[in-house]
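Single-structure report; data block below.
One chain of protein is taken out of this complex; the other chains stay put.
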C-alpha cells in the first residue's frame, strides 16, 4: 500500500512542478496540489490501516515527502504538517493512552479524526506565536471550559496552510491554571481568521500566515480527553518536524540538479567541464543526503528518541539543509543568467533551498549538538546556547 | 574632486538603501536614486576636468561604485554602464584618435557628449541581442545612411536603465557591408520602444529590459565619425565591465554583513558563537575582495590591458562574485528565518549577491583563465571553451 | 560467518592503531597486523564457503574494510588488494568460465589458490608500471612459455605489500604476440626482487615498493588457463578498487573524528563552540560517506557494472576521498598544535586522509563522470580527458 503511495507521489510531482511557478509568484496556496493529494488518498498515509489509512512507517513517509518536494517543496512542507499531526496521533498506543489516563472516549475521538483523514480531511499546525516561538511554556493563547466544549482565544503565526486545512492542531494554556497546556484539533470554520502575513524569500506557497482564534469547539476536540497532555504529544512530534524537513529539502536539492541538467542540455552546454564538475559534485551530495535522511527515518521507526536515533535525525537535518542551499547555488551558477529569470525553476529552487537550514533545529544548532555527541557529551545537557 | 565623489557616494548610499526594497519588489527603476546622482554631479565622474567633469581614475571610480552598491547594487550596476560609456569615450586620446583617423568634428561631438554628462546627462548601453549575446560579429541590428544622419533598426536585450537614460550606446552593422560594425550614441526619444522583459532573481531594479530601435539619429551620433570603429571602442571597455562589476558586488557583500550585524544586534543574538564565526569570516572575505578590486583598478589605470593587469581583473571578478554569494548566504543563515521576509534587506541582498558570478566573465571562466596564466600559458590562446 | 568477520575487524582495529605510528614513521610493513588478519581467518573473507572461506558479499567486505581502516588505513589498503584478487577470482562463475573457454584444470587451479587463501595465504597485486600506469595495453613486462611453465620478466611499481605477500597477481604481455595480455599468480620466492621505492606523504606502511620479476612459474599459475584473459579479469576488478578505496577512507575519516574527540577531551577543550562545530560537521560528513559506500557496495553485489551501480561507485569514491581530507584537516585544526607532533594519531591521519582523492579514479575524474551522467550522457563516451 505504501509502495502505492510512493508511486502516487512520483506521479503527482510533475503536476506540482507545473503549478509551482504560479504559486511562488503569487504566494498563493497550491489548492490543486492538495486536491490531487486527497484524490490519491495521501492524507491517510500515516493513518493506521485499521482506520482506513495506509499505515506508513516514518521511513515510508520520508520517501514520499522527498518525491513530493521534487515537484514543489512548499506543497511538501504543508503536507508534512498534516503527516506530523496524523503520525503523532497514530503513534499514541493503547498502552501509552492508559498510562496517560486517556479516557476511552478520547481514543474514540482520536480515531474519528484519523478516519476523517483517511477519507480526505487534512490538518494544519497552529503552534508558534510571536515572541514565544514554539515554546509551549510561553504561549499566550488561552482556553476555558464553556457549555458544550471549550473556548479558545489567541493568535498563532507561521501556520502553514492557514485558511485551507480542515482542522488545526492548536496549543493553548488554561485560563484557570497557566501551567496547564493542552492541545485541540480546531475544525475549520467560523471563529478562525487568517491574516495574510506570509511573504517570504522561499517556500512562498506554504501560506504560513497568522491565524487568529476566537472560537468554541466541541468537548471531544481536546486531544487526549484530559487537560495538560500537550507536552506529551509535543514530545512525539519533534523527529517529525526535524527529520521530515530534511526529507523535503533533499527533494528540493534533487529538483535543482534535474532542472539544471534540463536547462543545460536545452542550451547545449553539457560539454563544458565546469558545468559537469558542478553537476557531478551536486549529484553526489544529494545522493548522500538522501541516504542519511532514509537512515534517520529508519531509525526513528526502530528506536524513536534513542540517543543514536537523534544523532541521525540531526545529521539528516544538517546535511539536507546545507546540501540543498549549496547545490542550488552551484547549479544555478552552472546554468547561468538565463536561469535567473523569474518563473524559471532554478530561480525558485535557489530561494526555496536556502530555507532548509533555517528551520529548527538550524544547521548551526545541529552541528553543535552533533559535536557535543561526538565528544561524548549529552546534547540535552551540554549544548551551547540553543536557537529554539 | 574625486574625494568629493566618494563622500557623495557615501552620503547617497543610505538614501538608496531606503528605497531599495520598493524597487526590488516592483522591479521599478530607481528614478530618485538617479536624480540624486545627477544632483551630486556624479554623472561627470569619468568626464575629463577640461570638459567639466571630475576626471576620475578607474580606481577612484571603483571605490565610488562600491559605496553606491552598499546602498543599492542595482543602482550601482546601471551607473556602471554610464561610467563605462563616459570612461571609454574619455579614454580616446588625441593620439589614438589620430591613429584611427577620427576626424576633428567627431572629437568635438565626443566632447559634447561628455560635457552633457558633466552637466547631468547619463547614458545606457544597448549592446546585447538575443542569440548574439554581446558578440559584435553576430549582431542583427543594422544601420544605413539617410538624409541628415543614420537610420538604425533592430532589437537589443539586457539594456540596463532602458527608458530612463538620456542616450544609448548602440552597436549596429552596416546594411551595405555586414562586416562593418559601428557604434552610435542614440538620444532618448521617438523611435525607441522599451519592452519590459526584465524580471529577475536579483538586481531587479536595473530595468534591464529589451529596447527596440527604429530611429534616425544625426550624423554626429556615429561615434568616432567613421564607420567600423566599434571594435576599437569595445576593446577599451572590457575591463570596465569586468572590473566594475566586481566593485559593485563587493559593495553588495559589505551591505550584507552590515545588515546582518544590525539585524542580529536588534534581536540580541550577537553573543551566539556560530553567529560570530559567520560574521567574522564574512568580514574577512569581504575585506580581501575589496582590496583585490582596488588593486585591479589601480593596475587598470597604470597599465591597462597588460597581462598582469588582466590577471588582477579576473581575480577581482572571481573573488567579488564568489564572495558576495557566499557571504550573503552565510550571514542570512546567521540572521535566521525572520530575515527571509520579503522587504528585509538580507532577503534582497541574498538574491542580488548571487548574480555577480554570472555576469561575464563568469567565475568559472575567470578561474579557467587564471589557471592557464598560473600555469604559464596564454589565456587568449589556451583557454578552455569560453562562456562568452 | 561474515558477522564474525566484522567483529574480528573491530577487535583487531585497536591493535592496528597501537602499531600504526611506528610503521608510519619507518615506512615499515605491518607484519603483525597481517599475522592478526591471518589468525582471524580474514584472508578467506572473499573465498566461497565451499572452498573454506567466509563467502562474503562486497557489501560485507566494505564494512570490514572500513573497520580495519579505523585502526590503520595502510593495513586496510594492502588487505584490499588481497580481497580484490580473491574477490575477482571467486567471481568467475562456471558459466563465465565456460563462455571464456576456461579449461577445467584452470578452475581447479583457481580453487587451489582460493583454498590456500582460506587457509592463510594472501596475495598482492603487481599491475602498474612506470610510464604505463595501470593500462594493460602499455605494459612492458613480458612472458614466454618455457619448460614446465612460464617465464616472466619486467618491473612493477606501486606493489602494496611487496616482499610480504605469498603471491602476486602479475599482468604481462606475450613475447610472441604483444597484443596478448595475460595474468599470473606468481608465488613469493626466488626471482622476485623488491626495490624499496615507496616513501610517501601518507599510507606509508603499505610498502608499495617496486617489484622486479625474472621468474619461472608453473603452468597452472596462468590465470584462466588460456592466454589473453587479463582484460576480462581486469574488468571484474575495477569496482573493487574504486569502491573499496572508498571504504578504507571512510574508516580513516572516522578515525580522525574519534582521535580528535579523545584529544580534545583529554585537554578539556570540548566546551569550545568552534571545536564542537568542527566535530559536529565532521561527524555528519563521515556518516554520510559511510552510507554512500554501503549503498554502492550493496549495488555492486546486486547489479555489478550497471550504469546506476557505477554512479554509486563514483559517488562513494568522490565523497570518501573528499570527506576524509576535509574532515582530517578540520579536526586537526580543532585539536591544535599539540596534535601536530609526529606520532600523534591526528598527525598521521591528516597525511593518510589526503591520499584518498588521488587514487584512481580521482575525485575530479569522478565528478566529471557523475556530471556527464547527471546530464544524461554516457561517461564511457562523453567524459572529459580522463586521468587514468
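Order as written gives the chain letters A, B and C; numbering starts at 1 within each chain.
Just so we're on the same page, a residue touches a chain if its C-beta (ideal position, glycine included) is under 8 Å from a C-beta of that chain, and two chains touch if they have at least 3 such contacts.
These numbers come from a predicted model, not from an experiment.
Here one chain is not drawn; of B:20, B:292 or B:324, the residue touching it is B:292. Looking at C:168, C:249 or C:350, the residue that reaches the missing chain in the full complex is C:350. In the complete assembly, the contact with the undisplayed chain comes from B:277, out of B:155, B:277 or B:337.
Check B:82, B:209 or B:315 against the missing chain and you find that the one touching it is B:315.
Only one of A:274, A:318, A:353 or A:367 touches the chain withheld from this view, namely A:274.
Mapped onto subunit B, the footprint of the missing chain covers residues 257, 261, 264-265, 270-271, 273, 275-285, 287-289, 291-292, 295, 311-312, 314-315, 318-319, 364, 366-377, 382, 384. Interface residues of subunit A facing the missing partner chain: 273-274, 277.
Touching the omitted chain from subunit C are residues 199-202, 271-275, 325, 329, 332-334, 336-337, 340-343, 347, 350-351, 354-355, 357-359, 362-365, 367-368, 384-385, 387.
Going forward, only the chains that are shown with their structure count from here on.
Seen from the Cα centre of subunit C, the chain whose own Cα centre is farthest off is B.
Averaging Cα coordinates per chain places subunit B and subunit C 54 Å apart.
Counting partners per residue, subunit B has 273-274 as the residues that reach two or more other chains.
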